[in-house]
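Following: one structure in structure tokens, then a few remarks.
Of the protein chains in this complex, all but one are displayed in their positions.
Our next item is chain A:
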Amino acid sequence: MATSNMKILCSTLSRLRVDHISIRQNAFYKPPRYRPPHWFVPKERVMSEDLLTQENRDFIEEIIQDKRNSQIALESPLAHAEQQTNEWNPFTRRVGLIARKIGNYPLWSKEGKKYQTTLLQVVDNHVIKYIPPEQFNPMKTAKVQWKEKKTLGCLLVGSETVDPSTVTKEYSGIFNSVGMLPKRHLFRFMVSPHASLPTGTPLFATHFRVGDHIDVRAKTIDRGFQGVMKRWGFSGMPASHGVTKTHRRPGNIGGGGEKARVWPGTKMPGHMGNRWRTLRGVKILRINTKYNILWTLGVGIPGETGAVCYLYDTVLPLKKLKTAPPFPTHPASDDLPLEYYDETIHPFEGETILFDEV
């Protein structure tokens, strides 16, 4: 009897493990899983030597060129669509455009006033895919509340066609699944369901009209790690008069006394720029339909020359669209005038305006 008890005890003790520890926790708790949108796939590919013969290279090049040509020749799906029954209303959200900032130069008004403008080129924009509001299920974050979750659909727009062999297979697959060539930039616009567009619809600068106001979202110029004088405009300290070792320093940063700490949000040195910023209510002064260029008033559009920016109809209440814009977008047509000018702008080829000397 005693030996059998001892055996049981021994076997029980031998099964005891130190590494198996039970922790009290909420059995229903699951950490939020990062759920990126399905089009967030790696794009850059490590280029490798394929050891192809020159003939094969030429063949591949030929095929890519053929595909590109066929995409260019592709007719806009809007051309065949029936007369659009959907009407624009002030609560509609239209699709935006992907543009490149290509520089600044002045235009002159009819009163002889000089306006600085920024040129935005809309390069090769195509609708890639539409995800209706029921299927669009973005990840919730603590900060952003998706109030429009159930009302707005998601429209993917790409710009600047690239060679498919220069991007990853996954990234290329997003486009291949809808029969398009991969684009360098892919961006999501939240649109009203009746403003959705079929895949392959080209978007042009004429999507906006002259005189309209747009919001421009882009990344600011990356200035790297900067001190407080450049980053926050502090005055620094005198260059002379006995000042040593402290010419560009911030000085006192608060704290002391009962606080005994630095308040959060204190302006300090740090990384400056390379942040997403939106400039709202930018007026369009001129549009070139051949090269798809928009001249926008002012030089405050974020980013350096060549930066990619996203254009939307403005949300500012006083500058919102008042009349119906091209809806859902402006169709492709050949008989457009080359240039559209805002009524305040004097065209360069216009006759000289003479003012009496006062």
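Here is the rule we go by: contacts are C-beta pairs under 8 Å (C-beta built on N, C-alpha and C of every residue); 3 or more make two chains touch, one makes a residue touch a chain; residues count from 1.
The rule is simple: contacts and distances are computed from a predicted model.
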Omitted chain (choose from "39S ribosomal protein L19, mitochondrial", "Ribonuclease", "Vacuolar protein sorting-associated protein 35" or "Proteasome assembly chaperone 3") - UniProt protein name: "39S ribosomal protein L19, mitochondrial"
Chain not shown: contacting residue from A:P132, A:G255 or A:G306: A:G306
Touching the absent chain when the full complex is considered, from A:V41, A:I102, A:L321 or A:L336: A:I102
Full-complex contact with the absent chain, from A:I98, A:L119, A:M180 or A:V228: A:L119
Contact set of chain A toward the excluded chain (per top definition): 102-103, 105-106, 108, 112, 114, 119, 121, 288, 291, 293, 304-306, 346-357
